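A quick write-up on the structure given underneath.
Of the protein chains in this complex, one is absent; all others appear in place.
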Amino acid sequence: MTAAVLQNVLASVGGLPSIEFSSVAPSIILALGGVLLLTVVSVTKDKLPVWFPAVWTISAAVAALCTVFRLWIRVGKWGNLSLISGAVGLDRFSLFVIGTLCVSVVMGALLLEGYLRREDLEGPEWYVLLLLAAAGGTTMAAANDLIVLFIGLEILSIAVYILSAMHRRRMSSLESGLKYFIHGAFASAFLLYGIAMVYGATGSTNLARISTFLADNVITQNGLMLGGIALMLVGFAFKVAAVPFHQWAPDVYQGAPTPVSAFMAAAVKTAAFAGMIRVFVLALGPTYRDEWRPMVLALAVLSLLVGSVMALVQTNVKRMLAYSSIGHAGFILVAVHSSTAMGTSAALFYLLSYTFMVMGSFGVVAVVGRKGDGHHQLSDYRGLGRIRPGLALAFTIFLLAQAGVPLTAGFLSKFYVIRSAIDSGDTALGVVAMLAAVIAAFLYLRVIVAMYFEGEPGDEVAPVKVPAAVSVAIGIALAGTLLLGIVPDPVTHAANEATAELVAPRR
Amino acid sequence: MFTLTETWYLVLAALIFSIGAVGLLVRRNVLVMFMCVELMLNAVNLTFVSFSTALDDLGGQTAVFFVLVVAAAEVVVGLGIIVAIMRRRQSADVDDISLMRG
Amino acid sequence: MTSSALLPLMILVPFVGAGIVALLPARRTELFRPIALLTSIVVLGMAVFMLVNFKVGDPGYQFESNTTWIKDLGISLHFGVDGISLFLVVLAAGIFPIALLGSNPDHDPKPYYGWLLVLLAGSIGVFCALDLVVFFVFFEIVLVPMYFLIGLWGHGRRVYAATKFFLYTMFGSALMLVGLIALAVLHQKAVGGPLTFDLVTLAREQALSTTASRWIFVAFAVAFAVKVPLFPLHTWLPDAHTEAPTAGSVLLAAVMLKLGTYGFVRFGLDLFPEASVWAAPVMLTLGVVGIVYGAICATMQKDLKRLVAYSSVAHLGFIVLGIFSITTQGIEGGILQMVNHGITTGALFLLVGMVYERRHTREISALSGLQSSAPVMAGVFTLVMLSSIGLPGLNGFVGEFLALLGAFKGARWWGVVAVTGVILAALYLLWAYQRVFHGKAEGENAKMRDLTWSEGAVLAPLLFLIVFLGIYPKVMLDRIEPSVKALVVHIDRNVEGFDAKDVTPKIAPAAKGAEHGGEG
Amino acid sequence: MSNPLSDLLRSYLAVGLFASLGFILVGLLLFLSWLVRPSRPQAQKYISYESGVDPVGDMWSQSQVRYYIFALLFVMFDVEAVFIFPWATRVELYGVFGLVEMLVFIGILLLGLVYAWRKGVLRWA
Partner (left out) sequence: MRVEMFTFLLAGAICLGGALGVVLLKNPVHNALSLVATLFGVAVLFVNQGAYFLAAIQVIVYAGAIVILFLFVIMLLGVDRETDEGREPLVAQRPLAVATGLAILGLSLVALLSAGQRATGDKADLAPLNQPGPDINHLAEVLFTRYVYAFEITAVLLTVAVVGAVVLSKRTNEPLIDLDEFPEGTVVDVRRRADDAKAQDEVDADAEVVAVPDTEGDPQEGGDD
């Protein structure tokens, strides 16, 4: 409890912002975890066991998860807080998102552990960047200030750019890193330009002060405000790979090493959506709702349709999962579009269950990719049902969950989103979303058909070695997908309570 | 003559931003694309400073501070990736790079 | 109604069975069939216990059990059985062991029996679920095992058929999901209070505006039309039936098709009475078109199994006709026909499966003169065929007659056209029988071995039911009538300008003594 | 805008004038000589001058790979320095709080440097 001591030493200095360290504990733990791992491994120079970085990462993520629970109870008692002079908003919304990020870090580390050993790549940098990316994500989720949100987004993005370019022996990994970098930089410039315009129109970059300013006075010439909203939306749409800003996603998912694509699909999307909800639904929701909702509606419908239709023509399973993740982004955009508390909790629940589903699916894809991470064609999955029935069954459950078959997390999350959409009056959007889900179901069936129905029993299938760590990750993902589908009560209850609130900073 | 309001600065910044965006979309050479990104970030800095002066508020200038840091980090990592690719191959054209066209 | 754990148990036992089968190592192939059989026998026992303890005159739900599943969404595991769904549950539980014994899989039995048990759990659950979401969950859960059964153990173009089957139903259920959520949300907005998906409360309170309830009815109707299958959406049925393994097609015919018609009764008439009356003409037309179209297609089929599949389309047309005539007789006839069709078509598919096992072909042209080489099978086939045609004295006739009676009262012209369907039915079946069983038998047809004792034992209960229900349907009618009467009264009360054109049923040898005063 | 700014700029005016004068004069001379001299271009005249010896290899000699990492790290720690400047101007205002704050900042970057050093990236030889 050195943090407490340090805290009141600092607080004693008059006029300075008191930093309750415990409030940002998750981000601190993840960030320091990453940095210390970096130094520990580089100082001890390979005298540490090879599994040390993975264990360190997982324990850091689990520690962060524990602080999330503790803070959840504390927020329950004392209500939401705005801390460190308005930069961080501690409310159950951000805690839920941080929890989801910690889950994706644990699963990402497990997938990496098995993957790196098989590809005989080494170095702690993978895990360090994983932890620092998660730290960036947590700052983004809890950011109450647009600048802090932007920096968090940049930490997350840059770390993932490097991660996706780090597979030395694959040219496509380097290229996916470069392509992701160019699109990411382009998107950050747009997001930043949007922030600048909003700053011009409202006078502050703090979300709480922006919403109070917009509530108090109506801007007659709101050209700046509209421009700002449009540009910020473009920036977020890029990050979330919503159509028409999705061109980068399939190539980058295919090129990047599979555990990194998994982390990208789960964590980057979660953090980006958390940021988007915080900015649009919370800060700009009450006043500028009618301006940004039509744009989000267009993004949602396009993402749903293109995401599911384009996936049908793919033959590479990783590209298929990339397009299906664009479809999922469309679904979450539907929840964001309703811009109600129910919509937000629907989006949160969707993100958590999506993290489990996508991490599990990419875990299986990583394993079937065999040495060299190159075997991702549908034909590589032929006969998987026979040689590794357990793995094939797990992948079937993940795919059916993504299609929305009941008794899985996918069904309930889609159910939640449709309910929030209908509750805020756009039933047509709900129908479109479900039809897109049906189209996407055909994509998932194609993979199941490849695994079980194609290929005579006779022909031999290349052996697939499932490392222990990856099977643990797939186990966790399986448990998450099924438990969230069958016994979702505690999580749905938490998602309902995870409403966010912008607390104005004490001057 | 006209009085110099911040609108002039904003228009200039918008022009630079657009030129940067067009440059990034049109040019194939990766290095030039990076420079265009830097252009866009500079345009944003200019917008921040002109708003900061107009609103008589320090917020804009602190924002420029952090944008600079982010731009620097971005360039370092970007060029790191480019050099890694170039050592694997010679030409810097993006179309050679779009090896994985979908 | 004390909350009895019978129904949840009936759903849980097959899941447990499936779990045991899944956990057993694949090597021990001899274990899976007995475990599956044992589980289905236990479930059948519970079903018989329920049948015996069912209080005859009570129109409400019996054996109810209600535990909350997801508190925030107002979804509760509410199970209950009434006159309408009682016999469907018993049919599902009864037909299952028969389908199990009727045939055995040619490769890897472990997943086969595992998926079959999951299918059993799903089909029982779907008939006794009284919560919209729980019904939807079982409605889709039943999809996955059938997909794998058709896909892995089917014949010919099984992958195409399985995928087509999965996507058709998924499309329908997607609309239904949006419909039921809209129903619950609009209901909560109108009535206030917590969000609830409970069928009983939603049906009782009828809080929706007519346009909204009509739109939602259309969404439900599409989902059920795919399942029934009604004319435009039926193209998946012939493929699914012909490519499915024998057990699969028996269960598909006996249980899966009834989801649609049961859905129309429970979630159409009960939940949206006004919309059902409004949509009745359309549904009747589709039903009648189904009867005539099914019959015509059946006559042209060259594959015996495909012929039986198309005959199902015709029979289901009758059921829809009965239901949407919205008269007590019509609905009773519909429900009765659901059960009879399950028994008759199940027996037909078993017989076709046995012929296929012996001759490895289903082409009618390749089969001729089987009567001489397998007289007992020919006899059994004749009996089942006559029941399918609707020969008076057998179970098919009772259902069809009641449905037509109701149709004549409620929807006269549709009834007239439907009667021609009866004649066509007789046409294609008799013609097929003549080609397959009569004539000279040479080569393979001559040496075909007759029905073995074990196969006879499997078919015996079905044959007994065909005859018994044909002679004494009162045992079923007594249990179905109160609930149907309550349903008609419920419709009458909620829909103005709808006179329950009711006629006292004067059929069946032991005509019921008590006269019905008007609507009763 | 505010006038103190414009007299600051006015003081630079002299510098500006002086510089432009210089440019104009030099430019004028070069232009005049370009105008007058005959131009008979031969290849010999355009080879780069390497103190009389024939030039060897490409004009743009390819710089060594290993100096590139130094440039990258320089940018990073240059930016770090940029943060320390303003901090230094108001140190007395923050007191202990500012000290701890800057120590954390520099500490994290120091760890990054230690990592780079242990990775053997900084060897100049």
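For clarity, chains are labelled A, B, C and D in written order, and residue numbers in each chain start from 1.
Criterion: a residue touches a chain if its C-beta (ideal position, glycine included) is under 8 Å from a C-beta of that chain, and two chains touch if they have at least 3 such contacts.
Owing to the predicted nature of the structure, the values given are computational and were not obtained by experimental measurement.
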{"item": "Omitted chain's touching partners, listed by label", "value": "A, B, D"}
{"item": "Given A:31, A:182, A:368 or A:422, the one touching the chain that is not displayed", "value": "A:31"}
{"item": "Touch list for chain A against the chain that is not drawn", "value": "16-17, 19, 24, 27, 31, 34-35, 38, 45-46, 84-88, 123, 125, 128-129, 132-133, 135-136, 139, 145, 147-148, 151-152, 154-155, 158-159, 161-162, 165-166, 168-173, 197, 199-204, 209, 213, 219, 221-224, 226-227, 230, 372-374"}
{"item": "Interface with the unshown chain - residue positions in chain B", "value": "1-12, 14-23, 25-29, 31-32, 34-36, 38-39, 42, 45-46, 49-59, 61-62, 64-66, 68-73, 75-77, 79-84, 86-93, 95-96, 98-101"}
{"item": "Chain D, residues in touch with the chain not shown (by the definition above)", "value": "1-2, 5-6, 9-10, 13, 60, 62-69, 71-76, 78-80, 82-83, 85-87, 89-90, 93-94, 97-98, 101-102, 104-105, 108-109, 111-113, 115-116, 119-125"}
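As a working rule, only the chains that are shown with their structure count from here on.
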{"item": "Pair joined by more contacting C-beta pairs (A-D or A-C)", "value": "A-C"}
{"item": "Computed distance of Cα centres, chain D from chain A, in Å", "value": "40"}
{"item": "Centroid distance [mean C-alpha coordinates] between chain B and chain A, Å", "value": "26"}
{"item": "Touching two or more other chains - residue numbers and ranges from chain C", "value": "none"}
{"item": "Touching two or more other chains - residue numbers and ranges from chain B", "value": "69, 73, 80"}
{"item": "Chain A-touching residues of chain D, taken from the complex the two chains share", "value": "94-97, 100, 108, 111-112, 114-115, 118-119"}
{"item": "In the complex, chain D residues that touch chain B", "value": "1, 65, 68, 72, 75-76, 78-79, 82-83"}
{"item": "Parts of chain A lying in touch with chain D, wherever the complex brings them together", "value": "6, 9-10, 13, 16, 35-36, 38-39, 42-43, 45"}
